[in-house]
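For this depiction, one protein chain was excluded, whereas all remaining protein chains were kept in their positions.
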Amino acid sequence: MLGELYNRTYSSPKLLFMEKMERNVHIYIEQEVSRVFKAGREILLEIEGRNLSSALHAFKNIADFDLKGLGGISFFKNKYGPQMLINFTGSNPGFSLFVKTGLDRNNIREDYIKKVKEISHFYPAADFYLWNIDSVNAGDWDAVIYSQTLEGFDGFDLYLNLEDGLIKKLWVDNEISRVLDIEFLRHINISEAITCISRFDWQAGVFPEIALCRAFEEYMQLKIPRRADYIRVLLCELFRIANHLGFITGMAHIMGFDTAYSSSFLEKEKVLRIIEIITGSRYFPNFMCIGGIKKDISNEVAGRLKKQIPEIYRNILDIEKILMDDFTLIERLKDTGIIERDEALHYGLSGPNIRASGCRNDLRKDDDFISYGDFSFTVPVGRTGDCFNRLVVRFAEIYQSLKILSQVTGKLPVGEILKKINPAHVDLGRTTLISSIECPHGNIKVYTEVEGNMVDAICVMGPSKNSLSGIGEILRGARFEDVDLIIGSLDISPGELISNSHG
Amino acid sequence: MAGSILKSNLNILVAGFGCCKREIFAARGPLYDIQRFGLNFVTVPENADILVVQGIYNRESLQRMIDIYERMNEPKWVFAVGSCMIDGNIFDRGVRMLEKFREKVKIDMYVPGCPPRPEAFIYAVLKFLDYI
Partner (left out) sequence: MVLIFKKIVYLLLVIVVNLYVCTYLANKLTAHMELRRGYRVSKAGGISLPFSRFFKYLSNEPGINFWTFMLFVFSFLIWSVSPLSASMVLIDMDSSLMVALLMLLVILTLNVSSHMLTGYNMIMIQSMRKTASVLFFMIPVFLNISGVVLINKTLGFKEIINSQYQYWNVIYQPLGFLTTLLSVLFIFKQFKLNRKSEIEAFSTDSCEGKGLGKAINRFSEYNIIFVLIYMLTVLYLGGYQNLYIVRGEVMLGLKFYLIFVIILIAERSIAKINDYKLIQRINIRYILPLSVVNFIVTLGFFIYRNIFGLI
């Protein structure tokens, strides 16, 4: 593998993984799979319902597949009826395999639940994706934390069973974030979809936008101008810093540390102000389009950004010093909410959460998706996977992002910002596009089905869902007082929890 | 007398599942500082004067919202914040989830935006204080 990478046969480890996976599928499960499809930079298998079990058996037991974790299960409807999309992740959560299977049109609900139970036989993490089980009532549980009661933790209810103040058993109900399939906006065209998709990530809206745009660019073999690519990197890193600062603000708030809360909040507002100057909006930029970006950034803004980077760096160093000097805080954070590396991989955790558990992977390094290859940065890795490590890794990531930002502003190329293409004139035919990108919480995957220039189905598989599905493992044995701290340390963006359901 | 006391001492309960919550709570921070007008955020419905509804709703969360509204003490007011509440945003116009909510609850103030800036929310509350 290293040799092939060294000889530049493949431009990135991800492409190599795809080649390997395609080969494996042809060797081991040729009969089960009805269609193998290369959708953008991911592999999509179409498997019929009756063959699903044997395919799952092969994924789990054949070592060559190396599919350790479950990335997510989604339900959507396209022209041909109800479908189910399953995502399996490898030992690197960025490398994944998508499986699409049709559902019975007449009893969708029963069929879905039956299939999820089948998957959970091989991947127990799938239990999280089950739809509302009627047998659960609040009386059986010692404590119920409803989604409204903790500030910032929306979209799910926690049912807890306690023993001596320790959590013995818990169940996550994300009924509240499930929206009926008919309720979502339907029959939209591609540009509308690019505008709407940022609503699925409330903390960093630019990432789903870039993922969707890159999916189309990959399909059309469009090479976007270097300046546009660099500005995308710049926006990505700005949003990453804003998100991580928001995370630190939230953690400081949970721990009641108001001095750190205020100072990190001010820094976050500073970064959001820069984002607002560039894009015009604080969270949902609506800035990307197929072939580049919508608006150029002026030299004045770039100069201002360059001037502010050292200032922000110094202030964040101060915040880190304030937080890490407090012994009560470190006593509380250390050895709280530990998740081991293998378990984290099984639940499909990605991004800073899995890096805190000691797994070094980052799609920015593993995939030549945007031009991250032009900049030098390192991927910070934690060791034990507790709350303290998750906080430290995010601090380190902010410094790396600032490093990238200073490099981008230093060598911003001059030229075009947009390959002019009118998506309304492009007839794509019927196709499926998948792309994934390293967002501040992990790998966000966007699945689109396009016909003509209209979007038939769209699915966002956010990393927050994986973090939430792993909560059962992390919280077991933790103390009841630490519930909000542990959930806060996982950096869950509630927008990613929105999903389709039926009936 | 009662009006002037309320005016300088309003408690706000933010309910719902949406990104506007993030921007509303940003008003509490050092830069915007909503508390200089005597406004405070609470978590218990009985203590709240203003209910802020925002974000997306399905049947379950709509019921919860109405429960929260019924538990609040009189006098009580409702703010609808964000474009999800006002025109549906990314949701289909045919579903009319919001209409069902409006049938049961009278909304006193609308704050547009996706999400509205913290300043917009503060401005709306200050405008509203003149009407009490």
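Points to keep in mind about this one:
Letters A and B mark the chains as written, and numbering starts fresh at 1 in each.
As a working rule, a residue touches a chain if its C-beta (ideal position, glycine included) is under 8 Å from a C-beta of that chain, and two chains touch if they have at least 3 such contacts.
If you're wondering where the values come from, they're calculated on a predicted model, not measured in any experiment.
When the full complex is taken into account, the listed residue touching the unshown chain is A:Ser262, out of A:Ser262, A:Thr384, A:Thr431 or A:Asn453. Among A:Arg226, A:Lys270 or A:Arg479, the one in contact with the hidden chain is A:Arg479. From the options A:Glu48, A:Glu110, A:Glu311 or A:Glu331, the residue with contact to the chain not on display is A:Glu331. On the side of subunit B, the interface with the absent chain consists of residues 2, 5-9, 11, 28-30, 33, 35-38, 40-44, 46-47, 73, using the contact rule stated above.
Subunit A residues in contact with the hidden partner, per the touch definition given at the top, are 145, 149-152, 250, 253-259, 261-263, 266, 326, 328-329, 331-332, 479, 481-482, 484, 488.
The rule we apply is simple: only the chains that are shown with their structure count from here on.
On the subunit B side of its complex with subunit A, the touching residues are 15-19, 21-23, 25-26, 29-31, 43, 55-56, 58, 60-61, 64, 68, 88-92, 94-95, 97, 114-115, 117.
By the touch criterion given at the top, residues 146-149, 151-152, 154-155, 175-180, 182-186, 196, 199, 202-203, 249, 261-262, 265-266, 269, 282-284, 494-495, 498 of subunit A touch subunit B in their complex.
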